[in-house]
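Notes follow the structure.
One protein chain omitted, others in place.
Order of writing sets the labels: A, B and C. Residues in every chain begin at 1.
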Amino acid sequence: MSRLDDTWADKPGWWGFVTTVDHKRIAARYIVTVVAMLFLAGMLALDMRLQLSVANGTRMGPQLYDESFSLHGSTMLFLVSVPVMEAMGIWLVPLMLGARNLAFPRLSAFSYWLYLGGVLMLWIPHALGITPDLGWFEYPPLSGPGYAPGHRVDIWAQMITFTEVAALAASVNVVATILKMRPPGMTLARMPFFLWAMLIASLMTIFALPAVMLVTSMLIADRLVSTQFFTPAGGGDVLLFQHLFWFFGHPEVYIIFVPAVGFVSAIVEAFSRRPLFGHIAMVLSLLSISVLAFGLWVHHMFAVGLPRLGNDFYTAASMAIALPAGMQIFCWIATIWSGRPRFATPMLWVIGFIATFVIGGLSGIMVASAPLDLQLTDTYFVVAHFHYVLVGGAIFPLFGAFCYWYPKATGRLMSERWGIVAFVLIVGGFNLGFFPMHILGLEGMPRRVYTYGPEMGWDGLNLLATLGSAVSVLGGLVLVANALVSYWRGTPAGPDPWGGPTLEWAAPSPPPPYNFEHTPVVTGIAPLWEHDDLPVMTGLNDEAREVLVTSVVDAVPIYRQHSSGPSVWPLISAVAVSAMFVGSIFTAWAVIWGMLPIAIGLILWFWPVRGRATSGPLRTRAR
Amino acid sequence: MTAPRASRRVGDLSGLPESASGPRHLVWWGNIGFMLIEGTGFLLAAGVYLYLARQTPRWPPAGDMLPGLLWSGIFTVGLLASDIPNVWLLRRSHAKDVWAVRYGTALMTILGIALAVARWFELQHLGVRWDHDAYGSALWLLMVLHTTHVITDLGDTAVLSVWLFTHQVGDDQFADVGDNANYWSFVVLAWLPIYLLVYWVPRWM
Amino acid sequence: MRRVLYVMPAALLLFLAACEKEARVIAADQPQTPPRGAQDPRAAAYENNAYQVSQGGRYFTWYGCGRCHAVGGAGDLTTAGARSDLAHIYATVAHGHTSGSRIPSEQIWQIAAYIRSLPHIDAARAHRQDRDLRGEPQGATWSGALR
Partner (left out) sequence: MRRMVLLACLLPLAACAGRQSPLAPAALQAEWLHWLLMLMFWVCGIVYALVIALLGASIWRGRHRLAAKPEIEPDDRRLSRGLGVWAGMIVVGLTVLILGSFVVERQLADMRAHEALVVRVTGQQWWWRVQYRDPAGGGWIETANELHLPAGRTARIELGSVDVIHSFWVPNVAGKMDVIPGRANAIDVTPHRLGWFRGQCAEFCGAQHAHMAFDVKVDTPAEFTRWLAAQARPAAPPTGAALVVANGACASCHTLRGTAARGRAGPDLTHVGGRRSVAAGTLPMSRGALQGWIAQPQALKPGTLMPAVALSGAQADAVAAYLESLK
């Protein structure tokens, strides 16, 4: 036992902090950073709401308002929503698999450092007054060299490259871990639904994110080395940017939503005290969503004047997503219906999620209609729609997941009473604040306007929206305060406070650096409900970091894989990559010279530590 | 449930090997993951090229020279030929042949350098600059993307070769050589559609 | 973490240098008077600011300056920015052209800053920017949007 501790523990102090490859520590710092970003983005949102709550508001001028919504959108999508889902995967996947770490431990450390690079890339310039000000999409030619002087656009574009490389690294890691490191007996058919969700979201990430990296690189090339991709006068096309951006942008929504589906399913299952109803139907609907999601991007471009036939196809395809999504809603409700539900805070979040997200889903059907979208797109109706989908559909489940797994991560329970207060404030405030925006949109209020005249009659509902948002932000503060206080004062939770069905509840709370003393063996879909005692296999090395690798379909043990230990090279490589990205804003040569330190960092990272050669021309010769 | 859960031993893993080769190895899957990412990038870049070609009445636009066939031909033939020793190296890595992986990676490094030189001349004969028009930009996008892959795999092979000559080779390193060989095959395969796009599509259109 | 902290000041310095260049002056307090000689402190605020330079570029085409002062043409201004200071260029625009007297002071500041920036912009970049702005009005003879 203590030998395992010695093998897996990080060095104490700051050196341990920078070198750790413990997936739990990495996920924790991801989540702390995300919470900070969420707070900042929320403050920006509140600031914008204050500006809009009265007609001809004077709190902000156009420049500040444009910076605020650009920063809010970019932060929420690239620095909060996607990373937090990756973070939950990094934290939870090995625990739910009964594994000791992720497949590529150093890659997850690298992923976090690069993500942090993206955070600094956006927010340090903001502190210096160099804020991207063209929205979270930055369409050319507005973002091209002719209309966006200076480096604001470049900063935005490179921030995306940072976060996308980080997300891709995390996704490859999660996919390899889920496919190759499942415990003995956990065949694909017995895989918990959350892992399916994480697997599918990660695969979607792998196919979707290259598009945005490509398109932002093309934009930077247009600005830096004068390529002509997006200038009509040079044979380029401004819509090319939109096609590529939305080829990523639409799946992006599902990359955020699919893990949330996993959270909801895990919570519903645990608190209804029965396995998820329709497990196979749920997996199939996720798979169909993930495939459909790549065929829908044009529905973000109905107003650009593409051929009608194409619009008809994309209308039908977009609406078709309502079928799998609707079936999932039914499966959750049916699980609660036929279960023995207990309504603790995580379950309340699920109820809040269903009540809120379904509104977003239904307004999504409205905007999926090509002709009707021409009235709704780029208005506050769409603002309401995607906040219902992203906040109601992803952030609410995330908060539920946070309450559900908090005792596992910290060993303490959060206060139920304050949990309910936060729930009521956030869900109530959100609906109060965002529902009126549907009506504002139907009254003709366009998006991204920094002010409006009193003659438009939009001020009453805008004031209501501001009040609701403020209540919601207050609830968010209560949630975070509850988490902070409970960290020190909460009731000790024990390993399994909720009586959960999946393997993470068999580990101590908080889990030790090696997670599980022995490798669990799985015999069904809800392993902890099937036996009171946990069947395990012994034999993984206690004195060296080892993980078990099993076969992809049947999870039959194949071999014991050496797992990389702590290393500073992921950090140094990330710093080198950051230097290259930052430099590339100023000169194209940075890309070439910047490769050198990156190469050195990567070589040392992957340098296998073994004895010197005793054969061959370069063998060490005995003295 | 606050008490730690009791466990029951049903088997032992200590008899398992410490490595495997091919798809049974963990790293193979990471490698595939990155190939998928980069493959998607290639596909999208090819999409960009075709999209821009469709937007323009003439491709290449009037006045632009067609890319030269000589050096690209040399590069293409050389690249295809380099996959023969590469596949041999992959097989020898599965057989855990120390001599073969050492000299094989050295050979692949030399071939890689030769190909990089050919690529350098190829880039001189593309006939258009990236900042001339959208055709030039799309062309260079594909070329830069592929060249980056050639160079990174060359660097990887060279470092691997140096390591193999100077260290005792373990099972995981044979797997690394296998993954590196797979990656080179990926670089070779990715080039064929790009070659058609860059050199033949403008001639046929 | 400490290493990251070392990196941050370096990044900060890098950006601080860029700060002045990035400021967006969108306000009503703009100069209504010509520069007071070569030492006018306002000159730097225009010359070193990417937004002002870019606005100058737009007005340069709007007023049709490009017809005589096209790159490579007889009136090529590429080196003019290196030869003269902003005050001198301002005076040339305002008094050396018949239509110059009509251009409001603020815009001449911007146009002069743009001309000052020309020596630092390579030809490909100038060409690329020009293509982005191709559809915009170019003097009184401009016939419409780029379609």
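In this text, a residue touches a chain if its C-beta (ideal position, glycine included) is under 8 Å from a C-beta of that chain, and two chains touch if they have at least 3 such contacts.
As the structure is a computational prediction, the values presented were derived from the model and not from experiment.
Taking every chain of the complex into account, the absent chain touches A, C.
Within the set A:Ala36, A:Leu188 or A:Leu372, the residue that contacts the chain not displayed is A:Leu372. Contact with the omitted chain, checked across A:Ala9, A:Leu46, A:Ile124 or A:Val238, is made by A:Val238.
Of A:Val291, A:Val304, A:Ala544 or A:Ile592, it is A:Val304 that touches the chain left out of the display. In the complete complex, the hidden chain is touched by one of A:Ala169, A:Leu244 or A:Ile351, namely A:Ile351.
Residues 26-28, 30, 32, 55, 58, 62-63, 99, 102-107, 133, 135-137, 139-142, 144-147 are the ones on subunit C that touch the missing chain. Within the complete assembly, residues 61-63, 66, 134-135, 139, 141-142, 147, 232-233, 237-239, 272-275, 277-278, 281, 303-305, 308, 311-312, 315-316, 319-320, 322-323, 326-327, 329-331, 333-334, 336-343, 351, 354-355, 358-359, 362-363, 365-366, 369-379, 431, 435, 438-439, 442-444, 446-453, 456-457, 499, 501, 524, 526, 529-530 of subunit A touch the chain that is not shown.
Just so we're on the same page, only the chains that are shown with their structure count from here on.
No other pair of chains has as many C-beta pairs in contact as A-B. If you average the Cα atoms of subunit B and of subunit C, the two centres end up 45 Å apart. Look at where the CA atoms of subunit A average out and do the same for subunit B: the two points lie 29 Å apart. Measuring from the averaged C-alpha position of subunit A to that of subunit C gives a distance of 42 Å. Shown for subunit B are the residues that touch two or more other chains, namely 131. Residue positions of subunit A touching 2 or more other chains, listed in rising order: 225-228, 231, 234.
The residues of subunit B lying in touch with subunit A in their complex are 1-20, 23-27, 29-30, 33-34, 36-38, 40-41, 44-45, 48, 51-52, 55-56, 61, 98-99, 102, 130-138, 140-141, 155, 159, 163, 165-170, 172-173, 176. On the side of subunit A, the complex with subunit B involves touching residues 103-104, 107, 168, 171-173, 175-176, 179-181, 184, 206-207, 209-211, 213-214, 218, 221, 225-229, 231, 234-237, 240, 243-244, 247, 492-497, 499, 506, 508, 517-521, 528, 531-541, 548-549, 551-552, 557-562, 599, 603, 607-608, 610-618. The touching residues of subunit C, counted against subunit A in their complex, run 1-4, 7-8, 11-12, 14-16, 18-19, 21-24, 26-27, 50-51, 53-54, 57, 124-125, 127-135, 146.
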